[in-house]
Every structure is written in structure tokens, then in C-alpha cells.
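Following this message is one structure expressed as C-alpha cells.
Apart from one protein chain that is not included, each protein chain of the complex appears where it belongs.
Chain nomenclature is as follows: A and B, assigned in order of appearance, with residue numbering initiated at 1 for each chain independently.
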Amino acid sequence: MFRTVETISAYYANPQRFMRLAGALHAPLWGVTILVFAVALYMVAHVPDDYQQGATVRIMFVHVPAAWMSLFAYSFIFFASVTALIFRHPVGHVAGRAAAPIGAVFTLIALMTGSLWGQPMWGTWWVWDARLTSVLVLLFIYLGYMALWQAIDDHGQAARSTAILAIVGSINVPIVKFSVDWWNTLHQPASVSRFARPALHADFLYPLLMMALAFTLLFFALTLTRMQMEILRQRARARQMARLNEADD
Amino acid sequence: MVQQQVFFQAVSFSDKLFLQAEDLACARGARDVFSSLNFRVNAGDALAVYGTNGSGKTSLLRMIAGFLAPRAGSLSFSGEPDEQAEPASYCHYLGHADGLKANLTVSETVDFSARNFGQLDTMIDLSVLGLAGHGDQMVGDLSAGQKRRLMLARLLIAPRPIWLLDEPLTALDTQGRDLIETLAGYHLQCGGLILAASHEALNFATHQLTLKRNHHAMVAL
Partner (left out) sequence: MMGIFMSLCHQHMLLAWRSGHTTLIVSFLFIAITLMPFGLGPELALLRKLAPGLLWVVMLMSLLLSLDRMFQADFEDGTFDQLALLPMPMELIVLAKSLGHFLALFVPLLICVPVAGLLLNIDASSLPVLMLTMLMGAPALTLLGAIGAALALSIRRSAMLTVLLVMPLYVPVLIFGATGSSRAISSGGEIELATLGILALMSLAALFMAPLAAAAALRVALR
């Protein structure tokens, strides 16, 4: 299994081959994404109102998948960084850089929808509950990764440094989750209501999973598109460099 | 003429010493600096490396020091018992920057340098560097020429076969130039080898390499 994955990834490590694959996948992937979104939104629109939370429960269908995606995107960056560093696949660096802003936006959406959802319940726009806090720290992790890409001038150095950062951050994420959960159980007075989740029976579960699928596809479609853009940009730069080099001779 | 034994560790490097580059290529980011570089430097040789700015002189020296990896080709080094050793153990690299700390005195600099290299029982006579009596002076207060001379201290402290000098004559005063020529001479006599990037002529050079993208030229002097 690993050999197959390794062979496949080695095959597509070549940017040109990757671009051919990306070109072929681009339109179908977006098509499927839009389709699944349409189905998911239809299902969400027809979900019965929760007797406890009324219509606001629908925000959950954005909040929960967004939170899942923020973690998924970071795992993607982790795997891309490992592939890039250990197997020396240049496409891995491109993948990480492309996925980061998308992951960050999902994180922001998770935070804002979480706040919107909770506000009627808590009477305040923010609580330091375990999940929201962990997601907030995750946002800073994304920002640090993107800032490091931005700050280093030399592309090769930026790629390698950010890959190391992503790996270190990935080890950190579960530790932060564990710490924040522990911290939350200690400090939580009994009166504050927890982030109540609606009962996960079929009426809610299927639309939720459908939205999660839609978000995942959207992530891949956006990341693929951004990767294509980045590789094209690098090619343009390399061509410009080659022209300058020839002019020097 | 100072006795060799007094100030320069009389080490004999292996006479099988050589440094060879085969089809070496260097890239900085997206830019190809040079390619198809082939040369061999033997024990007792000093190779002066010339080329325009950006031709890769510094990159070549840093590549030999092990700081950056070649894009293609290979570098081989032989003549020491432990041939698989890291470049760190057999190179000295003197770059554009001094590598000196302004907040240390001259004596402290030399002392730390010795201890950092693990050469605890090596004593350097500051008069060799032309810095006699400046032992307690802060490095930050030295003139540029004095600092460049102090930089040469590490060559005396730790005997290593390959010296990589990046623009060694820059900012050196007359005393400093004499010093480095003397040191280089002794080093070559001991069987070491030198690669020096420069814009000026180097009296101790035995060979000359001109870097130019992919058509380089090497001559013996």
C-alpha cells in the first residue's frame, strides 16, 4: 500500500506531470463540488427546526464542517510538507503553500459561525470553550505558516523552513487540544452551558455529512486551482530568469 | 622571518590530499549560477578563483564548506584518514563578514575561538597578528584592518587542510596582507590546499580558475 502511494506520489512529483493531471481534474472536480453543494444545501434547507434551538441550528451545518476542514487542511499541509522534505517533491511545497490560506479561511468561518451560533444561548459573542479556543490557536498556527512563507525571500529556503514549521506545528496541535480541554474542564463554572450539539440522528447527520463532503471537495478544488496558479507563476519567473541569464552572457 | 615552529603549528597534512569537483552545478533559488565545473586541487596548490559578481565564487566556496548542496555533480575530497567526515572537520572558511563579536576583548576572542575548536592547549601569540598589547581592547574598538587580522587567528588555532578564503585581501592593511601571504605560504608548505576567491592578484596562488556560467577556464601559474 505504501509502495503504491509512494510510487504514485513520486510520479506526480514532477511539476509538469502534475500540471497535466491537474488540468484533467480541474473542470470535473469543480463540477462535482458545485453539484454536491447544491444537494447539501437542499438537504440543509429541508431539515426540521430543532425544538431546542430553533432555526439557528442551521448554522451548525456550516460551523461543524468548517471546524473539521480547518483540521483537515492542516493535516494536508503536514503530509505535503513531509512528502516535500523527505521525498524531495517540489510539488509538496506548492501544495502546502496553496492550502494554507484556504485552511485559514475555514478556521475563521468556524470561529465566526461558532460565535454566531452561541450568542443567543450565551448572551455574549465569545466564550472560551474548549473547541473555540483550540480553533483560535489553530488560526494563529496558520497565520504563522503563511507569514513565514511571506517573510523569507529565498524560495527554496522559505519552502524548507515552512515545511519544518508545519511538521512542528502538527505535533503541537494534539498537545494544544489536550491542554485546552484540560484547562476548560478546570475553569468551567457549572452554570455556563456547553456547546450543545443537536441530537445526531438521521435528520441531522446526513445533511451534516453531505455538507462536510461538499466542504472537502471545495477545499480540494480551491487548493488544486491555487497550485496550478503557483506553478504557472514559478514557470513565468523561471523563464524570465533564463532570459536575463542569457542576456548576461 | 619568524620560525615556523614558534607561531604556526607544524602539521603535516597527507600528501595524498586533493579536492575535486566533477560536473558541479550551483543554483541559487530559481537562478542557475554555474554548471559543468570541473577542477582538481592537490596538496600544496592554491587556486585563485576569479569571475564577475554573481558568477558564483562565494557559492562555490560555501558549497565546499558544506553550507549548500550542489544542484548537480559532485565534490570529492581525499587524503584524510576519516574520508567520510563532514566538511566541517577539514575546512576553514573566511567570508566577507568577520565572524567577530564586538563585545569581546581580543584575548577573549582568541580564547573562546580556541575552546570552541576544542583546541584547549593552543596559545596564540598576538604579536604574530600584529595585535600585541591589544589583548584587553574591545574588538568593537579595533580598526577594520586590525579586525581582519584578528579573523586570521582561527587559521592558527585549528590546523585544517583546506582553507576557503572569500576575498581575503579586502580591508586588510599592508601588515595584514603580508601576514596572510606568510600564513598561506606555510600552509601550502605543510601540504594544505587553498581556494581563494578574489578580484585582485594573489601572490601565493599556484593556479587560477575563472568562473563563467558553463565555460570555465583553469590555468596553472
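The criterion applied here is as follows: a contact is a pair of C-beta atoms (placed from the backbone, for glycine too) under 8 Å apart; a residue touches a chain by one contact, two chains touch by 3 or more.
Every value quoted in this text rests on a predicted model; they were computed, and no experiment measured them.
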Which residue among A:152, A:213 or A:238 touches the omitted chain?
-> A:152
Cross-chain touch to the chain not pictured, restricted to B:75, B:104, B:171 or B:218, is B:104
Hidden partner interface residues of chain B, rising order = 62, 65-68, 87-89, 91-93, 95-104, 108, 112, 115-118, 120, 154
Where does chain A touch the missing chain, residue by residue?
-> 137-138, 140-141, 143-144, 147-148, 151-152, 154, 156-157, 160-161, 164-165, 167-169, 171-172, 175-176, 178-180, 182-183, 186-187
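One rule holds for everything that comes next: only the chains that are shown with their structure count from here on.
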Complex contacts: residues of chain A adjacent to chain B = 154-156, 234, 237-238, 241, 245, 248-249
Chain B to chain A touching residues, read off their complex = 28-32, 213
